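Note that this complex is displayed minus one protein chain, with the remaining chains in position.
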Amino acid sequence: MATVQLKQVRKSYDGFEVIKGVDLTIRDQELTVFVGPSGCGKSTLLRLIAGLEEITSGDLLIDHQRANDVAPAKRGLAIVFQSYALYPHMNVADNMSFSLKLAGIPKPERDKKVMEAARILNLETFLDRKPKALSGGQRQRVAIGRAIVRDPKVFLFDEPLSNLDAALRVRMRLELTKLHRQLRATMIYVTHDQVEAMTMADRIVVLQAGIIEQVGSPMDLYRYPRNIFVAGFIGSPKMNFMEASIAQVLQGGSVVVALANGATLSVPAVDGMAGAGDKVTVGIRPEHISLASSDGISAQVQTVEHLGSESYLHLNIASGELLTVRINGETTVVPDQQVQLKMEPRSLHLFNKEGSTMRSLPTSTA
Amino acid sequence: MIISDQELSQNVVPATATRRKSWRDSVGVLSLKTPAISALFIWSIIPLLMTIWFSFRRYNLMAPDRTGFDGLGNYRYLLTDPSLALAIWNTVLLVGSVLAITIGLGTLLAVLFDQEFFGRGIARLLVLAPFFIMPTVSALVWKNMLMNPDNGFLAFTMRSVGLKPINWFGVAPLTAVIIIVAWQWLPFAVLTLLTAVQSLDGERKEAARMDGAGPIAMFRYIIWPHLGRAIAATTMIESIFFLAIFAEIYVTTSGGPGFASTNLSFLIYRYALMEYDVGGASVAGLVAIVLANILALFLMRSFARNLDA
Partner (left out) sequence: MISSKLRQKWAVTLLAWSVALLLAFPVFWIVLTGFKTETEAISRVPHFFFHPTLENYQAVGERANYFHFAWNSIVVSLGSTFLALLLAIPCSYAMAFFPTKRTKDTLLWMLSTKMMPSVGVLVPIYLIFRDTGLLDTKTGLLAIDAMLNLPIIIWMLYTFFKEVPREVLEAARMDGAGPLRELYDLLLPLSMPGIASTSLLAIILAWNEAFWSLTLTAAKAAPLTAFIASFSSPEGLFYAKLSAASTMAIAPILLLGWASQKQLVRGLTFGAVK
């Protein structure tokens, strides 16, 4: 049972604020992923929780106890660094048992814990090796093992997979998810990769410029992004955005918007938030646009990317805006071809001038 | 099990914002630094203050009872002493010439030793050797076994090609000292500049070669600009050491004949430990410090930049 709670946490360096008042609760046994572009403050936030940086103002509560002034090692947390940060002069077993040794735990018990962690991570045969003699993936596992033996309340991961090659990254992603299920531990995971966030997280925290943009389950964020930033950040390929204005507000909450090329779309929106003539942005994901035989928005194909299982079309619509469409891999569409696009009204997102969504959000995504 | 945020925020000790670094941490860190810093502080400040104090006093070790405040007496005496001007001039000449020789030759040799050739490792060690020879040894060996006009090796070489041997320390004592010091310090310049040349990114050189740069263009446009920083650093470090050259003069010429090879260091030594004039030596010491500080001003600025890099 471990929760982490941040209340109005701020961090500034020499008067420059990088974390601008974060309120967040990390729930027990969940894998929470902090995601955002580089410089958004996600790593700093993790280091504040770890105690490697000092909180400028606000409160950090670990299991309801204020932990601002608790020494890093006493917080009951373990961190896995991006560079692994293994102790190069110690072998794998010593790397893992260092914290236990410092805590004065007797050798037999230390060995037992190390063996157990090694078993979980398939490291039994490497215990005598120095980090130098390990592959990237093995080093990564040692770093995780070092965290496991401490039996921490919360595991912290700081971009742990970004030094691995693509194939290994996918495998470690699965292993970490499995590990999380196996240990039933609270984990905080920092990454800049939205795919990692989507695939691993129980809950995602999207950060930008030191502010939390949205918190929610992966599918909630995918379906109900609260603003343009989250909409554009989550999902790959990126959501398409088109400038538009509201042409008509209909009964029952729907609106009709006019795109820059004159086409009109009807979008379900929230009552009372829109008035005719308002400038808005319409968003739609590439996978929610399909090709129609006729009667759609006409567009010209610029490039076609074949990925085998699927294809991406990059299209120009009459307004000059560029759209990406995801279709099946067997498409015969070629560059310069004229096509007609169909967009499902239910899949359309509508954002106001400030970039906030105009659709009603399910209450679970605060 | 999932609990709501409201539940979580209960039974929490209310806490105020904290900025203060923990007291124990700062004291701990401070206690690590203090011994070294205070030792250096004492070493650099107390003698300096004493030098300033003595410079205003009449104080000769031979007549310890005749001390007292002398105002600017020492300054008046020393600053009108023609040997001071000569010593400063000799110092400038010494520092300047050795700098020019070591940096100039050093750059050329650095580029030479950057090339691939047979036995490069060993040749490099040989070039380096003079730097590790203690100054008194180099000076004595050069004076007696190499530059001696009668049985020195240089004299032999000159005779064998039909030239008249030079009486180095009789005719050109300062030049002789310059040669010795340059020989000692050339390896340092070579090594530093060689390190810099080698730190040059290989791909940049290859790119230049693909762009059609020959050896001269390569040196002029790629290597030389890259060396700037190393040359600056070498110049500064060498200047510090050259300002304080002492042993080479002490062992070879004792500053003579007359004052012909007396630099500031040796002049102060003369005042202090040969004439026992503490006051005079202190004033000369202050002159040396001022001179060094003028140099240091440039030095520090450049090193401060390096710290940022």
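Side notes on the structure shown:
Note that the chains take the letters A and B in the order they are written out, and that residue 1 is the start of every chain.
The rule we apply is simple: a contact is a pair of C-beta atoms (placed from the backbone, for glycine too) under 8 Å apart; a residue touches a chain by one contact, two chains touch by 3 or more.
Only a predicted model underlies this, so the values are computations on that prediction, with no experimental measurement involved.
Counting contacts over the entire complex, the absent chain touches A, B. Among A:Ser83, A:Ser135 or A:Gln300, only A:Ser83 touches the chain left out of the display.
If you put the hidden chain back, the residue from B:Ala208, B:Ala260 or B:Leu295 that touches it is B:Leu295.
Looking at chain A, the residues touching the absent chain are 50-52, 72-74, 77-79, 81-83, 85-89, 98-99, 102-103, 146, 150. With the whole complex as reference, residues 25, 28-30, 32-33, 35-37, 39-40, 43-44, 46-48, 50-51, 54, 109, 112-113, 115-120, 123-138, 140-146, 150-151, 153, 155-156, 183, 186-188, 191-192, 195-196, 199, 229-230, 232-234, 237, 240, 243-244, 246-247, 250-252, 264-265, 268-269, 272-273, 278, 281-282, 284-286, 288-289, 291-293, 295-296, 299-300, 302-304, 306-307 of chain B touch the missing chain.
Basically, only the chains that are shown with their structure count from here on.
Chain B has its Cα centroid 56 Å from the Cα centroid of chain A.
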